[in-house]
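See below for the structure under consideration.
The complex appears here without one of its protein chains, the remainder shown in place.
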Amino acid sequence: MFLPGISTYSSQVDNLFLLIFFVMGFWFLLGQGVILYFLFKFRKKEGVGSLYITGEKKEEKKWIKWPHLVLLVCDIVMVVFSCLVWYNIKQKMPPAESTVRVISQQWAWTFVHPGTDGQLDTDDDIATVDELHIMVNTLYHYKLTSRDVVHSFSVPVFRLKQDAVPGREIRGWFEATQTGTYDIQCAEICGIGHGLMAAKIVIETEDEHQQWIASHTPVTPVRIGSNN
Amino acid sequence: MSESHSAHYNEGLIKKYLFSTDHKIIGMQYLFTGIFMGLTGAFMVYVFRMQLAFPGIHVPGFGLVSQAAYNALVTNHGAIMIFWFAMPVLIAAFGNFLIPLMIGCDDMVFPRINRLSYQIFFLSVIVLFASFLVPGGGFGGAWTAYPPLSAKAEYNLTPMGAPLWLIAVALEFVAFLLGGINFITTLMNARAKGMKMYDVPMVIWMIVIASLLFMASVGPLIAGAIMLLFDQFIGTSFYDAAKGGDPMLWQHLFWFFGHPEVYVVLLPPLGMAVEVITTFSRKKLFGYKTFLHSVYITGILSFVVWAHHQFVAGIDPRMANLFAITTLIISVPIAEICFLVMATLYGGSISFTTPMLFALGFIIEFIIGGVTGIFLGASGTDIFFHDTYFVVAHFHYTFVPIAVIGFFIGIYYWFPKMFGRMMDERLGKIHFWGTIIPFNLIFIPLFFLGMYGEHRRIYNYQHFPELNTPGLYFLRELATVSTVVMLAFQTVFFYNFVRSLWKGKKAERNPWKANTLEWVAPSPPPHGNFEKMPEVYRGPYEYGVPGRSTDFWPQNEPN
Partner (left out) sequence: MSSCTIPIANTRSVTGIRTAKLATWWIIGSEIVIFGGLLVSYLLLRLHNLDWAHDAAHTNTWAGAFNTFVLLTSSYFVVLAHQAAEERNGAQAYRYLWYTIGGGLVFMLVKAYEYGTKIHHGITLSSGVFWSFYYTATGLHGCHVLAGMIIMAFVAHAAKKGENLHRVECIGIYWHFVDVVWIFLFPLLYIAK
């Protein structure tokens, strides 16, 4: 992948990519090589006719059968690693150190952060639009909802993507390993403003994050609870 | 009834060309309507690729591209290329033209249902075009039409465009159901005397199996489309979570159809490639039965992989493992099909005619589409790649070989039979290289863009700093320029096509020295096809049989 990977699981996705890349790259080169070799070797020559091969005899079929079995083994290897990566990212839910709420709507993101008490859905929650602030090296759970149509919460540098479906609260997790500011995308077409639905994720150190909380704690409490 | 021709097939001109029940004329109607729609889809891709490479440009021939127009263009490009180009050309046009000729009869079993099928299809084209012109503009919710976006005008802002688009798609489905029933019964019941199951040419098998897959998969989506129409018009809430419905229901119904649909359009050009490759390498198809069984298995498996389109869509994460496994398993029979084609080349006497080049191009490019599919079928990597340009590049590496290259395989190979004249070989080869090289230069950059995290259906990347870099704009411009070059080279094809219609060398009955029955009929075949209905004595691929003076052995030649 050409993008920095800055979540605890981004390298798992990238390594799976490399595994598939080398396995399928091998098959790709082999397949294309065989085709091109045959095309060269068996090009039409005067006085040389074609062979009559039905492909239904056992000694002919073995040329298909063996590559086939090897491919099946490759498939099993790839699917096992794929399911492992999937399990780690999407199925397993490590305990949260903090939780944020992500609310999507046409065509903006609302992020609800816990305030000074560290708890979500309390009076000091901080709601922002199109800007998510998180701490580095902290395991976050997100609660993802949609107010209207299907959206998709995508943070490419985390290798994280999850659709937001109206009527459901979908949970997942991430943990950043580096500070910085990166893109959040909406990765599911959501109407004419789909291209405007960009947001930023700001990954801060603990100190920076506490300062940000202090400077953004609302004077009059707002309550932005679960929608719908 | 004796099988000879006593009937008179003289009809008036209008009746002959507009309301004909002759399978060849109906095939031509589908062909030319399909080509017209293909050009429409090509114009759309030109417009939005220009916008992507040069945001805000006044696109020559179109003007400024608004966000709404951009969404409508990508939506309809996808829908048109699959439903109104690939399907009518590959299945309906070639199916209609080839099935009766290649199984040795005079027409489809139900010629009037066949005509009705085209008329409904034509109606769907009109409704589709109407959907662009109504107030609010054309539907822009992607060809997948996920509700609630597609279900409510307040979300999609196309109160007329969305329902009309859906009605057009539904009409198209009905047209292909009627056509499919005709294809299946014709193959089952109207084969020439002596033609057994394993004597049927592979392309006919493929078109008929495609019709079967379509019939078996489209039903739930038709039901889903009725529900979606009611949601749009009457205010039901099948897909409205707030009122007890479920938006995910549509995704399941759509992809239960959508994945088999890939094989519906893949199989016919695969069959064409088999006809062409066996003819021009003078080789028997390696393992006819194995090939057919692999296709059966692929077809059956294609019904249990649909949720790999929905890994991150909010389905139960445990389900993803199941669908990742079925998806990777389907690569086994598909790979087997590729191996069989390769093995067919072994020991051949290969001549590189234009149809052969396109058939080989089809296999070679499709393999790229196949291997890149693994990254998406593997649930772990799909988390990142889902809805990026990697997906776009992957499925264009399958669909362009299928629809565009497949179309050219068929046209270059059967043009002599369709129109009684030969196409120009030199122009054909220029056209081949002018298509295949820019094609790769369009989609290889898109793989890289996908790996940078560029997501789909965005009309302008200026709001995404990671994607708004000069390097990525270079890749987008490369893809766009290649698109324009590829489209420009199609003029060579159309020039060749039109010129050959009038000035091409007269074609004999069997210019390629092929075995199948269509080459027994005159070029072009008259209404009724054969002077005397042929009988079949052997399989379709008896090339290079030892001990014969010629290297081919037509199916109808008595022993």
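Per-chain residue numbering starts at 1, and chain names A and B are given in the order in which the chains are listed.
Quick note on the criterion: a contact is a pair of C-beta atoms (placed from the backbone, for glycine too) under 8 Å apart; a residue touches a chain by one contact, two chains touch by 3 or more.
Keep in mind that what you see is a predicted model, and the values were worked out from it rather than measured.
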Contact partners of the omitted chain among those displayed are B
Please pick, from B:M28, B:M102, B:I184 or B:L285, the residue that touches the omitted chain in the full complex.
B:I184
For the chain left off this view, which of B:H58, B:R112, B:R318 or B:R548 is in contact with it?
B:R112
One chain is left out of this view; which of B:P220, B:G420 or B:P526 touches it in the full complex?
B:P220
Determine which one of B:Q119, B:T236 or B:Q490 touches the chain that has been left out.
B:T236
Touch with the omitted chain, as defined above, among B:G245, B:G348, B:G453 or B:G504:
B:G245
List every residue of subunit B that touches the chain not included in the displayed model.
1, 3, 7, 19, 21, 100, 105-112, 177, 180-182, 184-186, 188-191, 215-224, 226-227, 230, 234-238, 243-246, 249, 253, 256, 533
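Keep in mind that, in the parts below, only the chains that are shown with their structure count from here on.
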Separation of mean Cα positions, subunit B and subunit A [Å, integer]:
30
Per the contact definition, I'd like the list of subunit A residues that touch subunit B in the complex.
1-3, 12-13, 16-17, 20-21, 24-25, 27-28, 31-32, 34-35, 38-39, 42-45, 48-56, 60-61, 63-64, 67-68, 71-72, 75, 78-79, 81-87, 89-91, 106, 148-150, 152, 154, 156-157, 159-168, 170, 182-183, 185-196, 198, 228
Residue ranges of subunit B in contact with subunit A within the complex:
67-68, 70-71, 140-142, 146-149, 155-157, 241-242, 246-248, 281-290, 311-314, 317-318, 320-321, 324-325, 328-329, 331-332, 335-336, 338-340, 342-352, 360, 363-364, 367-368, 371-372, 374-375, 378-381, 383-384, 386-388, 448, 451-453, 455-461, 463-467, 543-546, 551
